[in-house]
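What follows is an incomplete set of chains from the complex, kept in their original frame.
Just so it is clear, A and B label the chains in written order, and each chain counts residues from 1 on its own.
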């Protein structure tokens, strides 16, 4: 799995802070943009986060390259509708010799690993034979597994990302999308540290857990140490 | 494949027409709602369509039950972001003895059909063995094929549906999503005949084709007979 930050809005934090400042100020936009220090931007961003006034975060957007992930993962990812996606097409791109994602639980179980690898090889062979028998790629691909690797370019704004991290960095999220989300979070924290300093699952970002009986228990540990809702920085 | 219209906004056409009328009228809303005949609604809806003033169509929404479709199809479907989806989860629902979708090109090719059926049976067995070997369902499902059946509840408003039909009723769309789109169109035409009278691929609804060299040629036939852009009613 590989996740890259391809492009992002320059100066994401001063852009967000300046937009927020505009709402409550009679100064004009160029003055606001000029006079904004990083320190002031950070202070404002923390206040917005605390008040739940998240719309200014939408002015910063982030474009990721995501590859070596399964179509099981991508089917979950594209359910996040406040984002933009371009994905490798199985209709148009041949999948002979496709790569596949091996779930850790299978990697760590010798019997399962053997069964899985054999099945992947069998599927690959069937796919090739279907194509040779004259079946169009877009139909031969019906035999391909969820594990089949895909790649996407995905663009999210910072507000939508905060929501994505809240849901998908949770230990109850499926492991693969969680791994992608964690990598995305590390990347955006480098370029927008204040915006994302408290990003993460709701136990970390808000001090609450909605999982009920399914909870992983982290919220209890965070509460005991007084760290619930403080973020991971 | 089964597509049902589960629920929809009552009186979709007078609702849309009344909302449109409101924009240009000093009458109040209850007067507008009271005095709207179906004939007048139809006339207004045709005018809106012609002027490309499509926002009033958003006031009517339609909820579909879609089952017996592949996850290849559902992955395409959920890319339409101006809609709402609830989909059967492969993480939580066991897939032993899963049903699968057989593409017509494979059904009609004896060798391919045999290869495909054998592979589906092999995958089913591998899935079951992985689960028996202690692999969680959410990981065992990585072996499952794109052909695996799923079911969804999907809600679209009429404007988003018109766009969906424009793209997915096109002969260049993938056959399975096209079949779903055609069934959806038949269902909504019964309850909102004027809104959807010109719905369909862009050759039918607008008299244009964007497919260039990939065009199926229907636009040429429609033009020769003077029927391009006239809808299919």
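Keep this in mind: a contact is a pair of C-beta atoms (placed from the backbone, for glycine too) under 8 Å apart; a residue touches a chain by one contact, two chains touch by 3 or more.
Just so it is clear, the structure is predicted and the values come from calculations on it, not from any experiment.
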Inset, instruction - Note that 2 identical chains are shown, then give how many the whole complex contains. - result: 4
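The definition used in the following text is that only the chains that are shown with their structure count from here on.
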Inset, instruction - Mind checking the rotation angle between the two copies, chain A and chain B? C-alpha superposition, nearest 5 degrees is fine. - result: 180
Legend entry - Gap in Å, rounded to a whole number, between the CA centres of chain B and chain A: 27
Legend entry - Residues on chain A engaged by chain B in the complex (per definition of touch): 70-72, 74-75, 78-79, 81-82, 85, 90-91, 100-106, 109, 111-112, 115-116, 118-120, 122-123, 126, 129-130, 133-136, 138-139, 141-147, 174-175
